[in-house]
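A single protein chain has been omitted; all remaining protein chains appear in their positions.
Letters A, B and C mark the chains as written, and numbering starts fresh at 1 in each.
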Amino acid sequence: MSEARGLTSWLTTTDHKRIGLLYFWTALAFFLIGGIEALFIRVQLAQPNGQVVSAETYNQLFTMHGTTMIFLALMPLGASFFNYMVPLQIGARDVAFPRLNAFSYWVFLFGGLLLNASWFVGPLFHAGMLNVAPDGGWFGYANLTERQYSPGPNIDFWVLGLQILGISSLAAGFNFIVTILNMRAPGMKMMRLPAFTWMTLVTQFLIITAFPVITVGLAFLMFDRFFGTHFYVREAGATPILWQHLFWLFGHPEVYILILPAMGVVSDVLPTFSRKPLFGYPVVVYSGILIGLMSWGVWSHHMFAVGLGPIADSVFAATTMLIAVPTGVKIFNWIATLWGGDIRGTTALHFAVGFIAMFIIGGLSGVTHASPPADLQQTDTYYVVAHIHYVFFGGTIFGLFAGVYYWWPKMTGRLLDETLGKVHFWLQFIGMNLAFFPMHLIGLLGMPRRVYTYAPELGVGTLNLVSTIGAFLIALSILIFLVNLWRSRTHGQPAPNDPWGGATLEWSVSSPPPVYNFSVIPTVTNRLPRWSTERHGPMRDPPAVPPEPIHVPGGSWWPMVAALGLPVLALAPLTQTLWVAFVGAALLIAGVYAWAFQPFEV
Amino acid sequence: MSAEREGTERHAHPTVGVYLRVGAALVILTVLEVGVFYVPAFHVVLVPVLLVLSSAKFTLVVMFYMHLKDDNKVFTFLLGGPLVIAVGVMVALLFLFLGALTLRGAAGAG
Amino acid sequence: MTAHTSMGLDNRKMAFWAFIGSECLLFGSLISTYLVYKGKSIVGPYPPEILNIPFTSVSTFDLLMSSLMMVLALAAVQRGDMKWGKIWLFSTALLGLVFLGGQVIEFTDFVHKGLTIGTNLFGCTFFVLTGTHGAHVTVGVLWLLTLWVRALQGKLGPANAMTVEITGLYWHFVDVVWIVIFTVVYLIQ
Partner (left out) sequence: MPRYRLWLLTVALWVAGCGGPFPQTTLEPRSDFGSVIDQLFTGIFWWAAGVFLVVETLLVITLIRFRHREGRPAPKPTHGHTLMEIAWTLAPAAILVFVAVPTVRTIFATAGEAPADALKVDVIGHQWWWEFRYRELGLVTANELHVPLGRAVQLSITSADVIHAFWAPPLGGKRDAIPGHVNRIAFRADRVGVYDGQCAEFCGASHANMRLRVVVDSDSGFGRWATVQLAGPAAPAAGTLAERGKAVFARSACIGCHTIQGVSPGVIGPNLTHVGSRATIASGLFPNDSAHLASWIADAPALKPGSLMTRMKPPLKDDDIAALVAYLASLK
């Protein structure tokens, strides 16, 4: 029952909390990599005719920046909270399939490593370093990504890496759907779930429906590149537009996959720090579900310049604009939650409020994109880059940082420094506005995105310089955050069970929680179990010592072995060696069989 | 943990007789499908008829062999939700590609 | 298992239904592509010249019957009749193998008639769609044979009925997908 230590215990762990921490640190590392790539981009663009990197390197930088931030930083950072918090919030001892959970993590790690290995392995492909990283943009439009126009291994890394990452997300998706539906503590009805858990559930539904579509799109591209099919080849009667449809059918739900968890965090943080229940909880939940559903009907708004015809454009414009309604409902309910509250300005609250303030800007620029004729002037310019970063950075990153400052004490048992936290917040807030607001103007003044250079005559040199300065302010703020994490490990005050006075179950256990989470599985009688409202008093926390011994399942090597099979399989086409494929398949099959027949109980 | 559990896992599964009858129905429907395909008189309505027949087969297997008919509604939702999305996507893509939504031929070429 | 869950449902079964939901979009995308590219091939062979309806009808019949065997296997295992359980499990796998054999024959025949995966758009979409389905059948056959071996070893009994039920869900879903493919690819030309 005592916790195992040492490297092996981490490699074989099936404990959702440890897997959550693994996700956290890995995602943070990838975030720094993606951020450093962004800094290179910004340095190159700081002035016209920049000479810091070559055109080819620049193209790899923005492709890897987008891909890394989306698939390797933000999604897994969300996953780290799903892992750590969802079982605690629903009163469970672990997720439904602990070993599948470990498998998801290892697949994610290996997929991320494979993608990033492309920076260094140029020499293996008779090219220099920094030459074979993916360079087709994060949405890899065919037919540019076909072998004919991208002959190197660059796009191969991208296709295979994304396929592997998709498997990780899908596995986690099934796992968390079952966990949330089926592992709730007694009395934890669906409409008593914390808002974060609800948004996690919606996110997982989007994942299991959206990822198969990109899987198919990527498989076609893979077959085209390796096996001589012509799915996107005009000369064979096909059209590259098919790729765009398949990609954005996935891509649009994907951006909501990235924002919904952050919205969930905010919906949990605001009530805690304004000492007031979430205003209109059912409405917030339903609007989240609605956003998820509607995200399936808007994908062609990324294709307004493609020429789908006026009727299709009108239909997609209308569906896209409609999404503003449920999103607005959430914003107003958050403000109403704060209204009349007793707002304590912790760092977590700063970030949550920062989310609201900045996401509105990103959402409104989204609405200006949603008008197809207007978008004809905006699409593929820095105006869209501004939108991307207001929703991703102002939205997802602020939301997730709110989560970090909120849950860090729970996850590590140590408090973060609030002063450093506020310095981090304000620097980041100023930095992001300096970095990304000018991009609106840069775009409207005619600078396209994905250009490694621009002419001085364009007149946007100074605006770009401002943007670069903003990016470095963000970097500084992130450094301060890293210092804060470090200090918390060495000097951080020990965290009590419940440093903030939270209403939900994760605060009822110690920080960090014991391996078995709950000494006694709680019985839930209302939506705010740890608060007293006019209708009920607070529940009693579970005892610190379990009244009867609790069986905790041991770890397993097999999820990692099976996961290892996937990157090995991917090496086969990359290196054009058949036997590698057999090794990979053997690892995968052996891993799965050993895993299936290994006795294991939850 | 079992306090709130009023799960209804153990539904009586259909009897072997039902399985056999469904099997027979599936075979008959398949024969009908192939029959329709070969009879020229039907060719005007071939597509709708085939779609109806295969949906019937689909439904039979899902309802009886996969027990969705008497099983928990969650399962119906887990299949039905994505299925509706999938069919919606399929219809939308057909419209977009066959140019039915375009006034001019721009996208129709695809 | 069921004793521990909030909805009183088996975790694995629920995960499997979610998986099947997800597969709907996988096959949905593949079938959409097939339909969207229908009639867009620039060179032959074209579907009517090459598809063998009588042959595939037999394969379809074979797969339907395997579904029937599968439910019979489940019914047998549930009532503890492991003798018939083994027989039905094995016949399900066998019919699956027959289907795969049919597919091998069909593919070889097509290649001989000049249709490979790279010949034209029909070849691309047809082989990838039916090939993906075939891969699913292959996994199913391996799974069924694993269960059958476990049954022979006496390690499969009524206590494992849920495992058989889940295997069945997978198998029937693969069958259902074929029902759609048979109609969309073979009959609606």
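Keep this in mind: a residue touches a chain if its C-beta (ideal position, glycine included) is under 8 Å from a C-beta of that chain, and two chains touch if they have at least 3 such contacts.
Everything numeric here is computed off the predicted structure, so don't read it as measured data.
Enquirer: Among A:V52, A:I289, A:A324 or A:A594, which residue is in contact with the omitted chain in the full complex?
Expert: Going through A:V52, A:I289, A:A324 or A:A594 one by one, A:A324 is the residue touching the chain not shown.
Enquirer: Pick out which of A:K189, A:R344 or A:H551 touches the chain that's been left out of the picture.
Expert: Of the candidates A:K189, A:R344 or A:H551, A:R344 is in touch with the missing chain.
Enquirer: Specify the residue from the set A:L463, A:I478, A:V524 or A:L574 that touches the hidden chain.
Expert: Here the residue in touch with the unshown chain is A:L463.
Enquirer: Identify the residue among A:L11, A:A29 or A:L445 that touches the chain left out of the display.
Expert: Result: among the candidates, A:L445 touches the missing chain.
Enquirer: Over the whole complex, note the residues of chain A touching the chain we left out.
Expert: Its contact residues with the unshown chain are 54-56, 59, 136-137, 141, 143-144, 149-150, 234, 239-241, 274-277, 279-283, 305-307, 309-310, 313-314, 317-318, 321-322, 324-325, 328-329, 331-333, 335-336, 338-345, 353, 356-357, 360-361, 364-365, 367-368, 370-381, 438, 441, 444-454, 457-463, 466, 531, 533-534.
The rule we apply is simple: only the chains that are shown with their structure count from here on.
Enquirer: Applying the document's contact definition, name the chain pair with more C-beta pairs in contact, A-C or A-B.
Expert: A-C
Enquirer: Quick one: report the Å distance separating chain B from chain C, using the average Cα coordinate of each chain.
Expert: Measuring from centre to centre gives 15 Å for this pair.
Enquirer: By residue number and range, which residues of chain C touch two or more other chains?
Expert: Residues 4-7, 9, 14, 18, 21-22, 25, 28-29, 36 of chain C touch two or more partner chains.
Enquirer: Pull out every residue in chain B that's touching 2 or more other chains.
Expert: In chain B, residues 1-2, 4-5, 74, 78, 81-82, 85, 89, 93, 110 touch at least two other chains, as defined above.
Enquirer: Show me the residue ranges of chain A that touch chain B in the complex, using the header's touch definition.
Expert: 177, 181, 185-187, 205, 208-209, 213, 239, 241-242, 245, 249, 296-297, 300, 306-312, 315, 521, 523
Enquirer: In the complex formed with chain A, which residues of chain C make contact?
Expert: Touching chain A: residues 4-7, 9, 11, 14-15, 18-19, 21-23, 25-26, 28-30, 33, 36-37, 40-42, 117-118, 120-121, 123-125, 128 of chain C.
Enquirer: Which positions of chain C touch chain B when the two form their complex?
Expert: 2-10, 13-14, 17-18, 20-22, 24-25, 27-29, 31-32, 35-36, 53, 57, 60-61, 64-65, 67-68, 70-72, 74-75, 78, 165, 168-169, 172-173, 175-176, 179-180, 182-183, 187-188
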